[in-house]
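Of the protein chains in this complex, all but one are displayed in their positions.
First chain written, first letter: the chains are A and B, and each begins at residue 1.
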Amino acid sequence: MSFFDVIIQTLDSTIRLSVPLLLACLAGLYSERSGIFDIGLEGKMLAAAFAGAAAASVFHSAWIGLGMAILVSVSLALVHGFASITHRGNQIVSGLAINFVAAGSTIILGQAWFQQGGRTPALAPNERFEAIKLPGADALRDVPIFGPIYSELISGHSLLVYVAFLAVPFTWWVLFRTRFGLRLRAVGENPAAVDTAGISVAWLRYRAVICTGILTAIAGAYLSMVQSGGFVKDMTAGKGYIALAALIFAKWRPVNAMFACLLFGFLDALAIRLQGAPLPIIGKVPVQLMQALPYILTVILLAGFIGKAIPPRAGGVPYVKER
Amino acid sequence: MSTPYAKLPAWADYGLIPLINLAVAFIVAGLVVLLVGENPFRAAVILVEGAFGRGQGIAYTLFYATNFIFTGLAVAVAMHAGLFNIGGEGQAYVAGLGVGLVCLALDRVVPWYVTFPFAIAGAAVFGAAWAFVPAYLQARRGSHIVITTIMFNMIAASLMIYVLRDILKPEAMQEVKTRMLEAGAQLPRLNWIIELFGTAKIRSAPFNVSFLLALVMAYLVWLLIWRTKLGYEIRTFGFSQKAARYAGISEVRVTIIAMLISGALAGMMSINAIMGDQHSVYVDLAGGAGFIGIAVALMGRAHPVGIILASILFGMLYQGGAELSFEMPAISRDMIVIIQGLVILFAGALEHMFRPYIQTLFASISPKSVGLAAVKGEGA
Partner (left out) sequence: MAEAAIELIGINKSFGAVRANRDINLEIARGTIHGIVGENGAGKSTLMSILYGFYQADSGEIRVNGKPAAIKSSNDAIATGIGMVHQHFMLVDNFTVLENIILGAESDALLKSSIAKARSELERLEREYGLEVEPDAIIEELPVGLQQRVEILKALYRGAEILILDEPTGVLTPAEADHLFRILRQLKDQGKTIVLITHKLREIMAITDSVSVMRQGTMVATRETKQTTVEELAELMVGRRVLLRVEKGEAKAGEVKLSVKNLVVKDQRGVTMVDDVSFDVRAGEIVGIAGVAGNGQSELLEAISGIRKAVSGSVTLDGRPIDLTGAADPGELRQRGLAHVPEDRHHVGLVLAFEENENSILGYHNDKRYLKGPLLDVDAIMADAKDKIEKYDIRPANPRLRTANFSGGNQQKIVLAREIEQDPGVLIVGQPTRGVDVGAIEFIHKRLIAMRDQGKAVLLVSVELDEIRSLSDRILVMFAGRVVGERGPEASEGELGLLMAGVEQKEAAE
């Protein structure tokens, strides 16, 4: 295999591996921009992955699967909202609780309904979001350089991959070009300003966590209905936390989020590709170091050694009308 | 984490409300059991019988409880300082390395009671070290301790796999773990204590001396928090940073020390797993106990007695859950994870959901008990 092919393949798997991170990261962005911290991305993604695969295999439709994933994920997001917006509970505790409820119930329900050790039945092609061939992908395959880039890197992904990458400019547009985005950003910075402007802080924040629910649902659906042909227990494997790290790394901005997720996805792809094989110049790098790198980078960023990640000012603080 | 100060009698605050929250958590869990087509009441009976019905069950229940006492105490100490240590899992895992190194060095040379104190020190030092960086970053650089401890959990997982696979694993072995530890690093079992109460012979349960260590630590934590100057400072800081500043208590010092103690306590959980049960250092040895510590500490109201009770409850769920999965194949031990999540949700995030109703109830029964008289005529 030529060096060029290796690069193309590594980049291709970078894209595949970044997609769930990117969707979850953008999901977190909506919530955290509105001032609600969410460490429950992991759980929502997992629950959605399960609900999606389960519904898809029962109803033989990828779309019904996706719909169910959204339903479940949004419900969990609303539980988080109920605890942290309505009851002004601790947002960290609430997010954590959701992660556990999701981790446990996906296995229990999976086992009870399908009896395959927590897996859902393998999905048939029509129950998954299949790869889409972009026009001309085959014809251009043999064109040097551009051909492989177009036909392998850009074409041939699932619909959800394109959704993920389109969600980046869309989120940017929502956040910075719409009334909803303006209010969303405002409520995460100074909810009192929003309140005195006559806008309901609670309703705004609820809408934000619903957006979070929808995007985590797509992330979960991608895992179980695209990346693998069904749900496997604990299949998110910390991706929700990496997405959280990416969100901080991106300083809560959508385009940065895409690059952060691509970086973290690339590290993952590289780790898989190398499997401990030595790198030129650096020598042998432990796979585990590559896996831990997103977290290490985030800690260093948080410590303020490379730039400063300033979270939305009202983040994590329940809004109480002050006397 | 400051809670609005009590307007309810203490027994309602520390007894009734946690019980209501717990009951709601179990009711919701019961609904999940219904959802998988089983009878929640029968499940509860099997669960309790599995945990306490036979000596073997009791021994396992207490073995699991040992883990949760350590991690619960860890979360509680940080909580008293107003810090949320979500990193007990990573701290316990890395502490396993400290315990492992001590054991690997001593197990062929000295008896267990010589190894034991060194292992405790190893666990404490490694656990504390893993908590130090997040603590330092919070105190000095203002990074959010919740996020850094989450990151450190993930880093711990990668680090430990690397160390176990690439350094400590004997060449010849398939499984990723250290060599088996020998007698000098195996803690004596305590099953005989349960047998004293007339149960049948317990064959294999790993209930061991670290349970006693956990009880000692619970006592020491009580002593630390309520009877030492340091504990006084920790609590002052946890309740009110302004009051702490006024009293000349250093924010940096309290944050770091509380987290070091927290990390050390979480770390000791690994002694139970390594020296008491598996006799090797293995992948994912913390097994979620660090997170259960959060549920345990929330439920036990960050008090050692409450934590011991909550730990036994969770130990019971673990052990009874194992039995349950034999009787009801639809319900695996992962049921506990759901219950744990629900307990965290209702005893933690929704802690105050029922409080207004209970306050109204109390106020209608006896206005005096709600402390209305005390706030009268006072500016807010």
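One rule holds for everything that comes next: contacts are C-beta pairs under 8 Å (C-beta built on N, C-alpha and C of every residue); 3 or more make two chains touch, one makes a residue touch a chain.
Just so we're clear, the structure is a prediction, and the values are computed from it rather than from any experiment.
Here the missing chain is touched by one residue of A:Ile70, A:Val194, A:Ile214 or A:Ala309, and it is A:Val194.
From the options B:Arg42, B:Arg141 or B:Arg245, the residue with contact to the unseen chain in the full assembly is B:Arg245.
Interface note for the absent chain: among B:Val114, B:Ala183, B:Ala200 or B:Leu223, the touching residue is B:Leu223. The residue from A:Leu134, A:Val163 or A:Leu182 that touches the chain not shown here is A:Leu182. In the full complex, subunit B touches the omitted chain through residues 2-3, 5-6, 223, 227-230, 232-233, 235-236, 239-240, 242-243, 245-250, 371, 374-380.
On the side of subunit A, the interface with the absent chain consists of residues 176-183, 185-186, 189-190, 192-199, 313, 321, 323, using the contact rule stated above.
Just so it is clear, only the chains that are shown with their structure count from here on.
Centroids built from CA atoms put subunit B at 30 Å from subunit A. Looking at the complex, you find that subunit A touches subunit B at residues 39, 79, 82-84, 87-94, 96-105, 107-109, 111-113, 118, 238, 241-242, 244-245, 248, 286-289, 291-292, 295-296, 298-299, 302-304, 311, 323.
Those residues of subunit B that touch subunit A in the shared complex are 1, 32, 35-37, 84, 86, 133, 137, 141-144, 146-148, 150-152, 154-155, 157-159, 161-162, 166, 291, 294, 298, 329-332, 334-342, 344-345, 348-353, 380.
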